[in-house]
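One structure is given below, encoded as structure tokens.
A protein chain is absent from this complex, but the other protein chains hold their places.
Each chain gets a letter, A and B, in the order it is written, and its residues are counted from 1.
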Amino acid sequence: MTSTETGRPERTAEITEKGPAERGEREDEVVLGISPAFCSFFTKTISNIPLAEVLREVMAGVEEQGVSLRIVRVKDSSDLAKIAHRAARLSGSGIGVGILSRGTSMIHQKDLAKLSNLELFPQAPLLTPETFRAIGSNAAQYAKGESPAPVPVQNDFMARPRYQAKAALLHLKETEMIEPDGGIVELDVSIRRAGS
Amino acid sequence: MTSTDRPAQNRRSTRTEIIEARPIQLDGFVEEWPEVGMIAMESPYDPEPSIRVEDGVIVEMDGRERSDFDFLDQFIADHAIDISAAEEAMALDAQEIAARVVDPRVPRQDILHLTRGLTPAKLLDVVESMNVVEIMMAMQKMRARRTPANQAHSTSARDNPVQVAADAAEAALRGFAELETTLGIVRYAPLVAIALQVGGQTGRGGVITQCALEEATELELGMRGITAYAETISVYGTESVFVDGDDTPWSKAFLASAYASRGIKMRFTSGTGSEVQMGNAEGKSMLYLEIRCIQVAKGAGVQGLQNGSISCIGVPGAVPSGIRAVAAENLVASMLDLECASGNDQSFSHSPMRRTARTMPQLLPGTDFVVSGYSGVPNADNMFAGSNWDPEDYDDWNTIQRDLKVDGGLRHVAEKEVLAVRGKAIRALQAVFAGLDLPPITDEEVDAGIYAHGSEELPERDVLEDLKAAKGVMDRGITGLDLVAALEKGGFRDVAENLLHVLRQRVSGDLLQTSAILDGDFSVRSAINDANDYAGPGTGYRPSGERWEEMKRLRHVLSASNPEQEVE
Partner (left out) sequence: MASGAPRLVVGVDIGNSTTEACCARVDDDGGLEYLGSGLAPTTGIKGTPDNAEGVRKAAGQALADGGCRWPEVDLVLTNEATPVISGLAMETITETVVTESTMIGHDPRTPGGSGIGVGTTVALADLADRAAGEDVLVVVPAAEDFEDVAEALVAAAHRGVGVRGAILGGDDAVLVANRLEETLPIVDEVTLVDEVPLGMLAAVEVAEPGRTIRTLSNSYGIATLFDLDAEQTKMISPVARSLTGNRSAVVVRTPGGDITDRRVPAGSIALRGRASTVSVEVDAGADEIMRALARIRPLVDAEGESGTHVGGMIAGVRDAMSELTGQRPDEVAIEDLLAVDTLVPQEVRGGLAKEVAREDAVLLAAMVRTSRGPMEQVAAEVRRVLAEEAQRVLEVEIGGIEAEMAVGGALTTPGSGEPIVVLDLGGGSTDAAHADDDGEVYSVHVAGAGDLVTTLIDAELGLDDKQVAEEVKRYPLAKVESFFHVRHENGTAQFFTEPLAPELFARVVVLTDEGMHAVPGRHDLATLRHTRREAKRRVFVVNALRALEQIAPGGTLRQIEFVVLLGGSALDFEIPDMIADAVAPHGIVCGTGNVRGSLGPRNAVASGLVAGHARRRRVSGAA
């Protein structure tokens, strides 16, 4: 079976919670922070990319660079900067990635102010699986002390009429899913082909 | 039912396929969700109007005790509502107030006497009782300035000052009364603001300009006279969104008085949908929250407001009755005697029909600035992320004005005049850059700029040099007077004089009056000396005389005397 939006085999993410997330010791790791409803209530981004595919691409981007990845869920916030910054502060390398269910993403570093960032991908509808691979790859390169070229960001002024209200709706829904006392939990993630 | 009647699975009719391919399908629509504020108006969760005054202080408003007020409630209760008018006005039925607002025979002044005593929830009830035609009827009477006007955006995807000057000049020539710019690279601002000013004064003396930036730089450019007014001072309808931006109604009021103290025209900006977009609508409708913004503007003492959802238009545009709510928010601004720059300024729909329909509630009755702004550059160059209208629509706009005999502020201009004024604007800018030791503008740029539609047709500038020079403009303390001197020295005496006239307004302060613009001979036209006097059929502003003759002209009109030719 293939997903109609991406032409790829359909995959599912199997996610189990391992307990409260701790600060990492390894200097060669990136921490990916996902939002409260990512791969739980929500299954795809604003432009219908399956979230399992998003995870798989970020994971692959990091792995190809020979860097390790930990994935955490920030349960008590739907604020991207907060999610990405907390991931960075848990990361042994100081590099974190935050991704909201609708796809909006950010690469962060622990010493930066929360409202700053290394790279921001604000236009969720324009992100593709290739972009998510590149986000993982760049985050891993930052973790290795390299200076990758920033992932090109696209812009489309007609995204507003199409996606502005949907983005607001997705954000409201994600905010509704916040568990104020949920904290940050470390996840075990395995991506499988559907049916296998 | 027989099996042949049952449609085959997945098979669609040719008609559905055609409809599915229409541009409207690219627009996004969502169901209402009133509990979190995803609703335009008429929400069951909006408060009921109420007011209680004790010892000259409002102690209860819209069902909330003073001790429970958030800072918007407090600001509105203490600064926006006229207590002397409140109890009488609040006692009236909302529908009765609405009827008076719509009724042409009730003078505008009488309405203003009522509205200044109304609470946010009451104002909401008043406009909720109107349909969109009544809203337009009301707007026709309540607009502050008798003569409608229009505003243009003049920006460049490459922040190219040459393009900005040329397009600003063309926009001014076509009739826009205000010009606004903003930047991709913020550090470019001084050069682009200079280009906008020089281009504007070349196109038509008396056009006033602004540069949308973070607040400190925007204020400084205004204080130096490089720009003439300001607009992008945003206010929001819930406390949490205000606080996220490190602001309060008082800090905005303080900024407003900084502008006023220097004789600079300014208005606030707000719009439906911004709070729910940020997830902080506190369960109230978009229109209710926007009415709070309008009253904050009123309470801060600014003369006007830009509203009409603005950059959040995709949100009210996606829910039922959203565009009616947008028309209503414009009306409430006018009902509170504020100048209203009524939006229509952001990419709104893929459907040309929907784009047009969205503008009718402002264009038909006329507002102080029907579009704020109309993109004077192709949307790909529009650094406000695209407008509902752009240069490719100029002739559509002119034709709609002529068809319906409504004044949207623009006119048709022959190409040779357009080319002449574009060329002059760039050459004037060339002289200013030379006179101020800024990176030169080449003759090749002049030529390309005259004929260009968008930034990609212009030679690329040396961005690093430009940015260095832009910093120099700020460091060296260059002001509007330096621009006047450079224009004069460069042989552009008429443009220099135009700019000097605009700068004089800083001293006279006449531009601080509500809805002020400068006409062709630099007289201020505002709600004071050009007050709206609409009182029913045959009254108020109607295109006539020279203006109507001008509106009759289009690019291609057959001559009645010789149908083989077109009217020049």
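The definition used in the following text is that contacts are C-beta pairs under 8 Å (C-beta built on N, C-alpha and C of every residue); 3 or more make two chains touch, one makes a residue touch a chain.
Only a predicted model underlies this, so the values are computations on that prediction, with no experimental measurement involved.
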item: Option from A:T45, A:Q109, A:Q123 or A:Q164 whose C-beta touches the chain left out; value: A:Q109
item: Residue touching the undisplayed chain, where the options are B:E65, B:D462, B:E549 or B:E566; value: B:D462
item: Contact with the hidden chain (one of A:L118, A:I135, A:L169 or A:I184); value: A:L118
item: Of A:E63, A:D76 or A:E176, the one touching the omitted chain in the full complex; value: A:E63
item: Chain not shown, touching residues in subunit A; value: 8-9, 60, 63-66, 109, 111-113, 116-118, 137, 142, 145-147, 149-150
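Criterion: only the chains that are shown with their structure count from here on.
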item: Residue numbers on subunit A that touch subunit B, as the complex places them; value: 78, 157-158, 160-169, 171-172, 175-176
item: Complex contacts: residues of subunit B adjacent to subunit A; value: 26-30, 33, 36, 38, 273, 276-277, 279, 311-315, 317-319, 346-350, 379-380, 382, 385-386
